[in-house]
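For this depiction, one protein chain was excluded, whereas all remaining protein chains were kept in their positions.
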Amino acid sequence: MSGLSEEGKKDVKKFTDWVNANSEEIPPEIVYPPKHDDHHGHGHEHKEIVIPHEETLREKMAKREHIDENFQEEWQNVMQKANDDPSSPERWYRLASSIGGALIVLVLLITVANLPRFGSPDAPAMNEVARRYLESGLQETGAVNSVAGMILDYRAFDTLGESVVLFTATVTVIFLLQQKERNHNKEDIEAVDGNYKGIRSLPAKVIVAITFPFIILYGIYIVLNGHLSPGGGFSGGAIIGAGLVLNHLVFGQEFSEKFINVNKCKKLMAGGLFVYIALKTYSILTGANGINSHIPLGKAGSIFSGGLIFPLNICVGVVVACTVFSLYSLFTDWSS
Amino acid sequence: MNNIPFISIIISMIASIAMLLLGKKSKTALTLAKGVLLVVALLSLLLIPYFISTGGSITYMLGHYPAPWGNELRFGLLESLLAFVFCTVLLLAIIGGKNDIIEDVQSRKHNQYFALLMLLLLSLLALIYTNDIFTAYVFIEINTLASCGIVMVKESGETLRATIKYLFMSLMASGLFLISIALLYSVTGQLLIPSLFASITNLLASGTYRWPIVVACTLMTISLGVKSAMFPFHTWLPDAHGTATTSSSSILSGVVVKGYIILLIKIYYRVFGIENIRQMGVLQAVFWLGIAGMIFGSIFAIREKNLKRMVAYSSVAQIGYIYAGIGLGTYAGLAAALFHMIVHAYTKPLLFTSAGGLIAASKHSKLIANMTGAGRRNLPAGIGFLIGTLSMVGVPLFGGFASKVYLATSASETGYAFLIALALSSFLNAIYYLPVLFRIFARSDADEEYEKEEADFGYVMSISCFSIINILLGVGGIYIMHLLNQGVQIL
Amino acid sequence: MMLNLFHNYYEVAAVILFSIGLLTVLLQRNLIKKIIGLNIMDTSVFLFLAAKGYIAGRMSPIIKDGMTDASKYINPIPSGLVLTGIVVAVSVTAFSLSLTLRWYQQYKTLDLDGVVLKNVWRGEKYE
Partner (left out) sequence: MTTVEILLLLFLIACAISVFFIKNLLNAVIVFMSYSTIMAVLWLSIESPDLAITEAAVGCGVTTLLFILTLKKINALKEEGGEEDERTF
């Protein structure tokens, strides 16, 4: 309510009174019993379901929907009035943020005018650091693609952090959107109501059936060639994930589950991250303590070169593909 | 010995991944989380005597490539001390908040909650130890996601609202941080902190690219200020800290906010150099914003009727103390600010944990008006709140008094504004904390209506550990101050 | 100095996009719009960084025929940083979208402040 002016607040008050007059407390549908001391960690929740009398429930739901319908209209009126009111704090907020945005663009434009020129060869950014990445990168990391050499070898800790960001996001999305654990047996899947069956259109199915292997192949190519050509684990993994999503969209859940499902994704992702962390820990610990890590760099330009970059790209690819697919499944499977 | 920080980061990383795979075994996850925290705390504790005896700091090469080419960690006395403080606060917060976790979080999601805590721990450790500004950005993002994650675990409407608000403000701040990194990179071509420092000192001395550096410094201050609830950007804090589950509130106010402040201190002292910051005028702005936070945070807290939100607003005031201490720009002021940070890191979780107990003892009502006699019904919570309050108000023998004394002595040379604000803020603290104290220990007519709460061992232990540490800081603060003074010199 | 603005047209565009993104986050009430605004902000910074790595007339940093002469290639560091940034941006987007979904499920609105009344209606105490 803090964003409203006095008049707006009055309107809101009037409106809340109206709402309160039109609604009653809706009886709880699920009642949790008082907790016990040994409650922690057994996984089973003692849910005691109290079903109110059907007639009253229906009546109350009807009322609730009635309010729901009118709510948006009323609320928009209230907000409109509040915004039009010249003394409204909401208006001040909008004014202040517009001025702030204009100020930031002004300051940054002056900054840009003071920066080294775009595309100039003697910019300060092109210093000894970048030069070494380019000049000795091939020798030291074995990667033809200097960017891959930089992110997976020179500055590998950043990239480790980046994978952990992806992992964190997955954990939070799983937290928010995962339904109760389902067993992925065949009977269970068939039993679940509303199991996604895929699209009906035959041409689409044929086209996807033909292109699907190529999409996956292309993704794998990008992952494996990460140290030789543009791309790498992240982009290749995203392409593989997108291929899996397409497969699920067109052929439906049952067919898709043969390849992969959320639980498998979770395990694969954790496995990929474990291998990634293990490899990187080995290389960082040996590097930091001045031990030779004995990782063969291979012949520059061949597929098995680049030392750890090749396996790391594969790990990243697996992690990203699984993340993309599990995000997709979490978003689609979730329902209120 | 050198490997300890890296190994602690990796341990918490592996633990968080393992927890996701545990399925429904939330008890195992809790034990694992406690174990990891204990191990990391002990490992950091090992570092402290090492650095006391040797002095100096260690630069740890992450990988095979030396300074400007690879990533680095850098740690000394200060960093290991702070890592130890953070781990212990996290540990005590989960032990103390266990009951509320069971109540607020669905049981099948417990292991995910602990996984988020581990991610939070690793990002905090990385923020403390990092010697590279882009690594700092990546781990800031982990920290943002994980801390928003632990706010939302309650999954009620108000926590969702608080999380979204917090998330959007933090992400805007991250954008500002990223653009300031881009500005710094384009004028210096460096990302590693020591190389940046050398480069920036040269540039400022020669007068080239002065404006981009000033803008980058300002934007970094704003961005980390938003994330650490510096005064005008604090609007997300009461919602997020006031609605989350008890242990999350404790962790957010105790350590998460501090992680960003430490990063800001590192940026001030080791990227730009404190004298340059003073010349740019940013330091003075930080000082006055800190003073404003001290006063306005307390005024907002007085108006609050909800206990947890009141405690949350008091955090705004305390963060104001810390920023004012930093804004003095002297090593003494910095050491005092860090000491205040440590005291606050132990006091605020104590207040939140006992507030959780008090709320549970008054039929889960968060309003202060309904808490008459709650401190009698749940005695550990009452005593914890008493000690926390006395420390906040600044009664001798408690941590808060010691830290205020150090802040005052460090400020005495620079002017009276700080001293006046300190006195005024302490007085305001008393105005809003003491009535609560009287209310919770008042005799209530309706005592019989409430069922007697069984005292929980973990809860009592957590409260008493926090209280003992608080009193120890109050009595033996001079020793910690000595360590901090030693630590800030090699910052 | 103003001439520099015309030379740095990539950066100018990036800065303008940054402020558009920032304003979208600040002014829009709709959560989905806010999330798009955040993405615009992030990509504009990436554009800025990538432009700072470019050097006119040079090749992309993929070593051709073993020719390790730094004066032939552009700066690889911004590319690496932006790669990291892109993944961070997508993770953040996934999290905020799932939060938005939960919010919509609970309150049937995409407006964060429009919900104050809904809370009252649902009987939840809200200040």
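Labels for the chains are A, B and C, by order of writing; each one numbers its residues from 1.
Here, a contact is a pair of C-beta atoms (placed from the backbone, for glycine too) under 8 Å apart; a residue touches a chain by one contact, two chains touch by 3 or more.
Keep in mind it's a predicted model, so treat the numbers as computed, not measured.
Remark: the absent chain touches shown chains A, C in the intact complex. Set against the missing chain, the residues A:G100, A:P230 or A:G271 yield one that touches it, A:P230.
Touch with the chain that is not drawn comes from one residue among A:G142, A:G161, A:G198 or A:G241, which is A:G241. Touching residues on subunit A toward the chain that is not drawn are 65, 68-69, 72, 76, 145, 147-148, 222, 230-232, 234-236, 238-239, 241-242, 245, 324, 327-328, 331-332, 334-336.
In the full complex, subunit C makes contact with the omitted chain through residues 9-10, 13, 16-17, 20-21, 23-24, 27-28, 30, 32-33, 35-37, 39-40, 43, 46-47, 50-51, 53-54, 58-60, 62, 74, 78-79, 82-83, 86-87, 89-90, 93-94, 97, 100-101, 104-105, 108-111, 114.
Here is the rule we go by: only the chains that are shown with their structure count from here on.
Separation between the centroids of subunit A and subunit B, computed from CA atoms only, is 27 Å. Measuring from the averaged C-alpha position of subunit A to that of subunit C gives a distance of 14 Å.
Residue numbers of subunit A whose C-beta contacts span two or more other chains: 108, 111, 114-115, 123, 125-126, 129-130, 133, 155, 158, 161-162, 165, 168-169, 172, 176.
Touching of two or more other chains is recorded for residues 18, 22, 26, 52, 77-78, 84, 88, 91-92, 95, 99, 102, 127 of subunit C.
Here subunit A touches subunit B in the complex through residues 35, 37, 39-43, 45, 107-108, 110-111, 114-116, 123-130, 132-133, 140, 153-158, 161-162, 164-165, 167-169, 171-172, 174-176, 180-181, 266-267, 270, 273-274, 277, 281, 283-289, 293, going by the rule given at the top. Considering their complex, residues 1, 3, 12, 15-16, 19-20, 23, 25-26, 67-68, 71-72, 75, 79, 94, 97-98, 100-102, 104-105, 108-109, 111-115, 117-121, 123, 125-126, 129-131, 133-139, 144-147, 150-151, 155, 158-159, 161-163, 165-166, 168-170, 172-173, 176-177, 229-230, 232, 234, 300-301, 320, 327, 330-331, 334, 336 of subunit A touch subunit C. Per the touch definition, subunit B reaches subunit C in the complex via residues 134, 138, 141, 144-145, 148-149, 152, 155-158, 160-161, 163-165, 167-168, 171-172, 175, 178-179, 182, 185-186, 191, 305-306, 309.
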